[in-house]
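Apart from one protein chain that is not included, each protein chain of the complex appears where it belongs.
Let's look at subunit A:
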Amino acid sequence: MPTMQHDAFGEHFANPRNVGVLAQANAVGSVGTMGWGDAVKLMLQIDPATDRIEQARFQTFGCSSAIASSSAITELITGKTTDEALEITAADVVDFLGGLPAERMYCSVMTYEAVQNAIADYRRHGAPAPAADSATICKCFGVTEAMAARTIRINHLTDPHQVTFHTKAGGGCFGCYKQVETVLARVNAEMVAEGNLAPRQAYRPGSVPPSSEALKPRGDAPPPLGSGARANIPSHIAIPPRPAPTSAAPRPVLPPSENRDRGTPEQFELIKQAVEALRPHLQRDGGDCELVDVDGNTIYLRLSGNCVDCQLASVTLSGVQAQLAEKLQRVVRVVPVS
């Protein structure tokens, strides 16, 4: 019944239930930031005697799907025990709303994650949250490997674009497409081994090409890199030198040399070669770069020439970062040093 379905969505978007701050909340779960384009804060009042969610409220920044999903999740979990609430999936939210646009699936996943976070918060009894559950695979949208893996598993995803629709990973700069493929292939293989996926459905890396890279708007990379000025244009496009240098943001400092983790000599050599390979690109635009050092996944580069004062230093950097990540086949962070 398409009209009914449409109504549930429209109703929860236009007249969302349970909006606002819940002063007596004893469980709070947040997901997202404004820079990523959506953020939800879920507040629950849980009865310690029965473990039941007595009341749920939310505050959400985002599109219609984000608001409708948030409203839906509060309706779905109210009256449930925490164990029951943890079992409610993004697909339940989508069903409740009668469907979401394919590319907006992330909104339902975000509310699922908010419930998980809120209940974890409740069960920690006020202890501070542990650090992120695993490595970040997508820097544009702060997606961790564990989050991507559970989203793939719970929602039976078998295509990298579906992973992007559900987690946003790969929807910004494309720098993490390879990582998305890797996680997807690994989790699909596990699902096959568990008998939850037909072997021919499992994803093989390289079998689906990334979408066109041209003109993809990029998400905000969390660390403030370069001058802070940023234009939403392809990073490979040249920008003419600015007549006057723009005020540069303070540059991050290098950790003391003895504390740096340079990896094996082979790994270090690989990074050196990858940086060398990028230099002609930058030189063509009147700039240059030089490898200063490596510390784990962080690569310290010295930018010179036009790259330094270029208004788009941050775009250049994220382009360099994406290219290095691709060459090295792993997540890296590029930090400029002067």
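The criterion applied here is as follows: a residue touches a chain if its C-beta (ideal position, glycine included) is under 8 Å from a C-beta of that chain, and two chains touch if they have at least 3 such contacts; residues count from 1.
Just so it is clear, contacts and distances are computed from a predicted model.
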Of "ABC superfamily ATP binding cassette transporter, membrane protein", "Cysteine desulfurase", "PadR family transcriptional regulator" or "3-isopropylmalate dehydratase large subunit", the UniProt protein name belonging to the chain not shown is "Cysteine desulfurase"
In the whole complex, of A:52, A:161, A:186 or A:302, the residue touching the missing chain would be A:161
Touching the hidden chain in the complete assembly: which of A:30, A:283 or A:297 does that? A:30
Determine and list the subunit A residues touching the chain excluded from the picture. 13-14, 16, 19-21, 30, 32-41, 59-64, 66-67, 103-104, 106, 141-142, 161, 164-168, 170-172, 211, 214-220, 222, 229-234, 236-243, 284, 311-312
